[in-house]
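For reference, the structure discussed in these notes is given below.
Shown here: the complex without one of its protein chains, the others still in place.
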Amino acid sequence: MRTHLYRGEERIVIGVVGGAQRLNQEAVRQLPGVDRLVPITRPYKLASREFIPEKSSFRLGEVRVGGPGLLIIAGPCSVESRSQILEVAQAVRESGAHALRGGAFKPRTSPYSFQGLGQEGLELLAEARALFGLPIVTEVMAPEQVPLVAQFADVLQIGARNMQNFNLLNAAGASQQPVLLKRGPSATIEDLLMSAEYILAQGNRRIMLCERGIRTFENATRNTTDINAIPALGSLTHLPVILDPSHSTGEAGFVEAIALAGVAAGADGLIIEVHPKPKEALSDGQQSLTPDQFARLVRSVQAIAEALGRASQVSL
Amino acid sequence: MRTHLYRGEERIVIGVVGGAQRLNQEAVRQLPGVDRLVPITRPYKLASREFIPEKSSFRLGEVRVGGPGLLIIAGPCSVESRSQILEVAQAVRESGAHALRGGAFKPRTSPYSFQGLGQEGLELLAEARALFGLPIVTEVMAPEQVPLVAQFADVLQIGARNMQNFNLLNAAGASQQPVLLKRGPSATIEDLLMSAEYILAQGNRRIMLCERGIRTFENATRNTTDINAIPALGSLTHLPVILDPSHSTGEAGFVEAIALAGVAAGADGLIIEVHPKPKEALSDGQQSLTPDQFARLVRSVQAIAEALGRASQVSL
Amino acid sequence: MRTHLYRGEERIVIGVVGGAQRLNQEAVRQLPGVDRLVPITRPYKLASREFIPEKSSFRLGEVRVGGPGLLIIAGPCSVESRSQILEVAQAVRESGAHALRGGAFKPRTSPYSFQGLGQEGLELLAEARALFGLPIVTEVMAPEQVPLVAQFADVLQIGARNMQNFNLLNAAGASQQPVLLKRGPSATIEDLLMSAEYILAQGNRRIMLCERGIRTFENATRNTTDINAIPALGSLTHLPVILDPSHSTGEAGFVEAIALAGVAAGADGLIIEVHPKPKEALSDGQQSLTPDQFARLVRSVQAIAEALGRASQVSL
Partner (left out) sequence: MRTHLYRGEERIVIGVVGGAQRLNQEAVRQLPGVDRLVPITRPYKLASREFIPEKSSFRLGEVRVGGPGLLIIAGPCSVESRSQILEVAQAVRESGAHALRGGAFKPRTSPYSFQGLGQEGLELLAEARALFGLPIVTEVMAPEQVPLVAQFADVLQIGARNMQNFNLLNAAGASQQPVLLKRGPSATIEDLLMSAEYILAQGNRRIMLCERGIRTFENATRNTTDINAIPALGSLTHLPVILDPSHSTGEAGFVEAIALAGVAAGADGLIIEVHPKPKEALSDGQQSLTPDQFARLVRSVQAIAEALGRASQVSL
């Protein structure tokens, strides 16, 4: 068995998980300082509100993920060139983004599609961070890539198709880096929380979950945004939840509407694809916003956040 | 073939649909007053933005459906008693609802469940309208019920499970009453528009479409709110679109979050289940709000509508 | 409350359903002749194996639906003309079909598509029956059509999109005619059984259920054949279950493979679309077999049925 400590404002909770044999409950109850022993009924333990009732949060650059303000991550699907990533970084920084996304290792359905710039892409992201001060969110695709990616990234992104790549979850957990965990297109909310549990079980609590659309019969849009997942996750887990309206709609024309919907539904943040010239993008051009469209989106998001009494994100 | 006239602000459009043989295009082009002849490429014709580019709207009681303001319909799942419906009607009227919903004929999965009060329910709804001035929205389940229901209702609701009951669509269309057409749980957006087309083909344009959740693999919530459908329908059709967060979530605790999301995404209105004592409701208690919860929801909705520059609904 | 009598080989079962108040169990137990009182835990009662443990069967023309042999229903999607329906009827009769299908009232997604010949279609089906001796299976779309259709049809078909048209289920049940009830494209197995319960609750037990494919994310085929439903229904209900591989695949080239799969999985029968010239069909040409393809399918089906020790269907 392994213990997990949580220091809440009113009490200290010690989570005890794993192990084939049952806990000797009576013996534990009689230990000094033990007030109560509460079995967690959900299959996920450390991820549950039963273990940690308050919302979790952690610092990322100048902002707090899971805090009262909204987190806005923006950037291109893939890092394509030095000029592209620097141009986007500057633009989204000016519009109000708090972190920069960009793929260096790209999971692509076809082996013949652009697979990302690899380490060169990571170095370009690091350069953008140095110039514009935005923390970097980028995807890691395999356990053996974790050390390399963790060297450059502020947040390790685990993509939707790797949500149940358990070796990768373990490696990302063990890295103790913040993790952005995307929901798989056919993963239930419980599946998502079980995958988060893998990371938490490694002692890593800096996780944000990301709804990015699920696969349904509807094909008018690329995916179906499971907007219900925002309040549903909020009731089940203490982990912050962000929305990726770019993937969840697949259509630039719908991104702002769904971004606003996500904020209205209570999301802790957004991750948005932005490209200087969407039509020339090597991947996901159809769903990428121009910097101008992104700037407009941020203004609308701020208006809604204020109407709901949520501070738009401010410096710590 | 049958013609459908639309008088737009800049031009008059005559829709010509039906008929097995092809139109003699050359002959039509040479008729006096004909500027252009435009084939509509979508399978739905009268429902498409190609036929009517502006948003359609129609008057309902003191408000305009599809206008700049939001329409809020509220009331119990089923009319259960005189005191119940009058209590709800008064409460939702005071909180700001514009129309009253309530089922008299109830489609129930089980033949042993409460099937509604029938005509008595309709009479109680009429009494509530007389007392509180709210137009009535109520479901009609079969073609032969249309004359009876149309006698009492201001809006004929066609339920999700009857969305492709084509005989009913024809009858509702022919009644020339306003229709609230709910999307079936496995209907695509195109299916929904094809069903609206049945009503439009009868010359009845006073239709509002309603997203009420689709059936997916996710079972953490009763249905999956297809929030993408709001902007997607907005781009494809001129018909107003409302959201039913009560059915689309199935959980009272999530209704407000999803109602706000719907407004943020651009819905023209909401339909919300309200019951004085949800735990004692004969149907859908799990997803019904109390009058107090509803009042709070309306206030939040108004705040968001204002932040988005949309007037909250006002008298005509 | 209403009682339903079932005379089994070993005991007589009296089903008691409906009613808002609880049964006085003690009083019932003390009635003369009462051996046991067994609550049925499933939401469907009369449809459950708990009520009737043996497989139900009923006679249709020269064969028995739900008996040891297989039922094969074949014919065109729509009755299009006298020559078409007579040609198909003769061909499928010669190949070994036991009943003729053909739509006179057609539920079509578009109001502008061919809607069927109506009563004229019914009369042509009756003529085909008179000439070739095949019982007729045809769809009824609305409660008020039931008397007309029942006058011509041996089996009333309730289509997938009407599976939860409860007024129609009640009317078909009350007609006491055999009913072929198709599963809706997004109906669960439990939903299907609840709809059968409506018919059973009217005292009508001559029902066959039909799996015709469900709607999923996969679009390589028109629908997804839920082959699991065959053994799953077999374990839950006593009602016979047939498969419609024409709709469940939507592709003539896959119909035979899936028909064989259905028989191998334990289906009680098949319903197959056959058209003399599929490319000229007014509906469903893509999934219709030619008479020759159908003849080949029947031979393969018989080979499998024999290998599984099931008599191919013989005269009563």
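Quick notes on this structure:
We call the chains A, B and C, going by the order they appear; numbering starts again at 1 in every chain.
As a working rule, a contact is a pair of C-beta atoms (placed from the backbone, for glycine too) under 8 Å apart; a residue touches a chain by one contact, two chains touch by 3 or more.
The structure displayed is predicted, hence computed values, not measured ones.
Listed by label, the shown chains that the missing chain touches in the whole complex are A, B, C. Here the missing chain is touched by one residue of C:Glu54, C:Glu94, C:Glu120 or C:Glu218, and it is C:Glu218. Screening C:Gln25, C:Ser81 or C:Asn228 for touch with the missing chain picks out C:Asn228.
Which of B:Gln151, B:Asn219 or B:Ser235 touches the hidden chain is settled by the complete complex: it is B:Asn219. Only one residue from C:Gly133, C:Pro147 or C:Gly253 touches the chain missing from this view: C:Gly253. Chain B residues in contact with the hidden partner, per the touch definition given at the top, are 186, 215-217, 219.
If you put the missing chain back, the residues of chain C touching it would be 186, 188-190, 214, 216-221, 223-232, 235-236, 248-249, 253-254, 257-258, 260-266, 300, 303-304, 306-308. What chain A contributes to its contact with the hidden chain is residues 17-19, 43-45, 107-112, 141-145, 161-162, 164-168, 170, 184-186, 191, 194, 197-198, 201, 215.
Please note the rule applied: only the chains that are shown with their structure count from here on.
If each chain is reduced to the centroid of its CA atoms, chain A and chain B end up 36 Å from each other.
Note: centroid distance chain B to chain C, computed from Cα atoms, is 34 Å.
Shown for chain C are the residues that touch two or more other chains, namely 186, 215.
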